[in-house]
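See structure below.
Excluded from the complex is one protein chain; the other protein chains are retained at their positions.
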Amino acid sequence: MNILYLLPGLPFVFGIASFLVSAEATRRLLLIISAVIHLILTLSLFMPEVVVEPDSWLIADALSRLFLLCVSLLFMALAFYHQFSSEQTPGNANAMPQKMQFFRQPEKVFAASLQFFLAAMSLAVLSRHFGLQWIGIEATTLASTPLIYYKRSRHSLEAAWKYLVICSVGISLALLGLFFLAMAMPAGHHDFSSESLSFYATYLNPQWLKIAFLFILVGYGTKMGLAPMHTWLPDAHGEAPALVSALLSGALLNCAFLGILRVFQVIQAAGLTIFADEIFIVAGLLSMATASLFIFHQSDYKRMLAYSSVEHMGILILGMGIGGLAIFAAMLHVVCHSVVKAGLFLCSGNILKAFGSRKCDVATDLKRRLPVNGALWVTGFLAITGAPPFATFLSEFLLLKAALDSNKMLVAFLYVLLLSAVFVGMLGIVIKMYSAPSQQSELDKIAFKEEIFTAVPAAFLFAIALLLTFYAPDSFMAVLKDATTSLGGKTL
Amino acid sequence: MKNMIFMLFVLLLAPIMPGIINKVKAFFAGKKGLPVMQLYFDIFRLLRKKSNYSKTTTWLTRIAPHSVFAATVFLCLLIPFAGKESVVSFNADFILAVYLLALVRFFLIMAAIDAGSSFEGMGASREAFYGALAEPAFFSGLLALIFATGNLGFSDVFNGVTPSLWLQYPAPLALVVCCWFIVLLVENSRIPFDDPNTHLELTMIHEVMILDYSGKDLAMLEYSAALKLTVFASLLVNLLLPWQFASSLMAAAVFTFGLLLLAVVIGVIESTFARLRLIQIPKVLLGSGALGIIALVIMLSGK
Amino acid sequence: MNNIAAMLALSCLFFLGSGRLRLSIRMASFQGVLLGILALVAGGLKPSIIVLAVSSIVLKGILLPWLLRRAMNSTCARREIEPFVSFSASVLSGLALLALAQWLVNRTELLTPIFSPVMLTSAYFMVFTGLFILVTRKKAITQTLGFLVMENGVYCAGLSLGSELSMLIELGILLDIFVGIFLMGIMIFHIDSEFEHIDTDKFNDLSDVILQTGGEKE
Partner (left out) sequence: MDLFIYAIVIIVTGGFLSSLSGRNAILPSVFAIGSNLFGAILVFILVFRHFAADQSFAGNYDLFLLSGPVTFRIDSLSAFFMIPCAILAPIGALFGRGYLSHSKERTNNHWFFYNLLVASMLSLFVAGNAILFLISWEFMTVAAFMLTLHDDRLSSSKNAAWLFFAASHLSTGFLFLFFAFLASKSGSFDFNSFSYTGLGSRSVLILFLLSLTGFGTKAGFFPFHVWLPEAHPAAPSHVSALMSGVMIKTGIYGLVRFWVPTSSVSEMIGWIFLVGGLISGLFAIINALACDEIKKVLAYSSVENAGIIFMALGAGMLAREWQMPTVSAFAFIGALLHVLNHAIFKGLLFMGAGSLLFACDTGKLDRLGGLMKRIPVAGTCFVIASMAISALPPFNGFISEFLIFSAGLRSIVSASQSVAFMSVILLCGLALIGGLVLICFTRIAGLVFLGETRSREVPEVVALPAGMKWSMIILALFCLGAALASPWIVSLSAESLLSRLSLSEQASELDSISRLLLKVNLFSLSLLVTVMIFYLIRKKVFSGGDRSDLPTWDCGFAKPDNRMQYSASSFSRPALELFSGVKAQEVKFSEIKAYYPVKERLKVEQGDGAMKYIISPPIRWLDRLLLPLRALQHGRLHSYIAYLAITLLALLIWKVGLS
């Protein structure tokens, strides 16, 4: 029995247990236990002494380890956040249709789904077999839909429906792509994994490979939130509870990204890098442009964060398209974006709880009303827009350098332009929220109290992003570099 | 030492300049006019009188006349008079001279505003504006002269202005003279830019700024104004009379003659010209700046 | 085998032209059964194939249609399908999609001989039809049906390409799809109780359209 099976397996078991337990406190405890075990297991994979041989299903190469780390870290922070925060119980839970009994206990479903979600993401990240990975990614959709619908409001229903339908459609296209990929295999070859396909890349049929790649890109790209398939993302991220948004944005999008990367490895081995690069660059810039378009004049701060995720997915894909050092930058950016965006979503959850509104015009004067969260909000804003000294700055700057290294002047210029546009757009919103409103509002009379503990996870996540600039553990750097080389990139 | 004596001579001579101008103007008007030495009498009379200050004013009003007086006298240290040598001289002393003038202007303006009256404020506003335009005009003429002589100090430049230089660059030097003459008229608030005889009309610039001064302060200001006129006149005289004389007495005589002649010319101009509309003044000033630049261009193309 | 493929394609055309929900659900279940049979025909009578085929028939042919029918009955939705594009136009577009599918197959057939080109054509066609239905039909329940058709198409493509992932994977895929559609079914209930319609066309509260133009940043 491989240790790797524990990673998706344990949360799955815990999830079922959550269904059976009736006390809310126990469920929360289960969540923390599961998160801690998961994190310990994940970190143990980073020990140089621990060597995990891949079997035909699961693998723990550098890429999986890197992405698993994001998932696990985030989940840890979220479990603690969940422990301290009390999201309001959905008001109309009792108004559910009689026939669907178990849906009448949203807390239960929520806790279980969170665990299943973790299991599914772990599976998606660790799969060696393309098919298994597909199952994992589809399972994430299924596990997260109830999470998005947690609030039981019309809007959350709408968001969940859109999420489910769009992502399912996208993912079935990816499945079609996988079939085409299987077509590209030489007859008699059975090991359907990125590793083995890369090894036999010269025997693969390039045309089928290309078609397969297109389908998979569109399919997983939908899940990853690349424009113009990102349309579900702002709705889902906006409506979901804060910690779910954090997971969706920080971990789930990465899983889909990994799905694309696995195919990209094969494409690279088959010598079709240029073919993929063009598409990546176009997709990346398009995503960034779309995000910046919608961040301007945005009135809802959670949607703003969602569009920022679209932007960052664009940056990742752009990095893959540029190649070389940019791949290293993209790998670094995966981690940075995960922690920072998750922290921001948690922070937005605290703000939402205090104000009861997602409108930027309402949630104002954070400086005085919620000093801790206000400071975190600004910090997170700076971190997510790639302001030095956060590690996001390093990754974005290295990416720019890589673009210039490979003489892509126009791309570099557009990249900087779009980054700045997003910054300016977000800045307006952040200032509006951070500073006092121009007119006196009724909120002035309310005394705001903030729970420090709910701010701790976000602060912890930002601290990671800051720390990475100045110090990165050797084992982490080694994994980062291995991941980069496994994608054909150059390291620093 | 010789230069020091020349300077003291000019300091003594200064109040006669407005007297001559007024005499010429009276002659043109067919009147007898005030005595040529009138300003001396005025200054002596004023020096004996007490000063009155408005309760609105602050220390600036009190210090301004002293600063203006001292700055103008110090300015004379830099200016070459009869012997074409100044008392103090170093490279680029022009700049110090120009900024001493600016210092004078600064204190006049501040003192004018200090009185808290709309009349003095108006005068201050105009003084500041015309001063700002006169400065580049003066520099453009200066540039041409520096280029022509290849020297960097007042003394050197005017030593470099020789009859042969006039033969080499007749037209440019004439343009520079025109340019500086206009600057002279503006800086000293003469017709056609300002009418020094009026006190309460809306035309005034300099006279209105010192409206609230009296006694010893007014004496200092009046004297400084006369001295400033003399300084500008000396520059023009040195430019127009390029000959060097071995005997200093001869030099002084020719220089004094030149000064007096220039005063007469100013008087003639004041008598025959009408005052310009205020709105025209900037154009004339910018035009005079252009004269200096044209002079430079002509010299460059001749090189 | 080609016959089954043709039947699948025809069922899709029928789907496009039909105005009744009940009929459409029946058509989907018909497709599910056909696919199960197809799997048997294509793969032979190996035990793993039999397991797959049976579970496919049970899930897609029986369980899902049953669920959808229940959803339809319990909601107060009208029994008619409300399209954006009229039925005849849909059928015409269907023909165009068929042509597109054929074109794609022709291009890909040049690469390697395909196990069953006709099959692939109808697979593509099913995928396209599914997408078309998703785009042009208003009701949530019809959209679910569209998704089902699309999934069937993908499954069919898998069969026609003769690609065999391992049985566990295939089962996993089937299960995933089942749970997905199951979830959709549950949500249709919720949509119905919440909105009193399942018309997803009116489902646009969450948007980023700003009506006034030229609004300047303060």
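Order of writing sets the chain letters: A, B and C. Residues in each chain are counted from 1.
The working rule: contacts are C-beta pairs under 8 Å (C-beta built on N, C-alpha and C of every residue); 3 or more make two chains touch, one makes a residue touch a chain.
Since we're looking at a predicted model, the values are computed, not measured.
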Neighbouring shown chains of the undisplayed chain, as defined at the top: A, B, C
Among A:211, A:281 or A:354, residue touching the chain not depicted: A:211
Sole residue of C:42, C:141 or C:206 that reaches the chain not shown, by the stated touch rule: C:206
Given A:126, A:327, A:394 or A:487, the one touching the chain that is not displayed: A:394
Where the unshown chain meets chain A, residue by residue: 161-162, 165-166, 169-170, 173, 207, 210-211, 214-215, 217-218, 222, 228-229, 231-232, 234, 275, 279, 293-294, 296-297, 332, 367, 378, 382, 385, 387-389, 391, 393-394, 396-398, 400-405, 412-413, 416-417, 419-420, 423-424, 427-428, 431-432, 434-436, 438, 468-472, 477, 492
Footprint left on chain C by the chain that the document does not show: 84, 104, 107, 131, 134-136, 138, 143, 200-201, 203-210, 213-216, 218
Missing-chain contacts mapped onto chain B: 50-60, 62-63, 66-67, 69-71, 74, 77, 88, 90-92, 94-96, 98-100, 102-103, 105-106, 109-110, 113-122, 124-126, 128-129, 131-136, 138-140, 142-143, 146-147, 150-152, 200, 211-212, 215-216, 278-279, 282, 289, 293, 296, 300
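Methods note: only the chains that are shown with their structure count from here on.
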Pairwise touch network: line, ring, star, complete, or other: other
Busiest interface, counted in C-beta pairs: A-C
Chain occupying the most central position, where position means C-alpha average: A
Distance between chain centroids, defined by C-alpha means - chain B, chain C (Å): 97
Centre distance in Å when chain A and chain B are each reduced to the mean of their C-alpha atoms: 78
Distance from the mean Cα position of chain C to that of chain A, given in whole angstrom: 29
Complex interface listing, chain C residues touching chain A: 74, 108, 111-112, 127, 130-131, 134, 140, 143, 147, 150-151, 153-154, 157-158, 161, 163-166, 169-170, 172-173, 176-177, 179-180, 183-184, 186-187, 189-191, 193-195, 200, 203, 205-206, 208, 210, 215, 217
Residue ranges of chain A in contact with chain C within the complex: 95-97, 99-100, 103, 129, 131-132, 134-135, 138-139, 141-142, 145-146, 149, 154-155, 157-162, 164-165, 168-169, 172-173, 175-176, 178-180, 182-183, 185, 192, 205, 207-208, 211, 234-235, 238-239, 294, 297-298, 303, 428
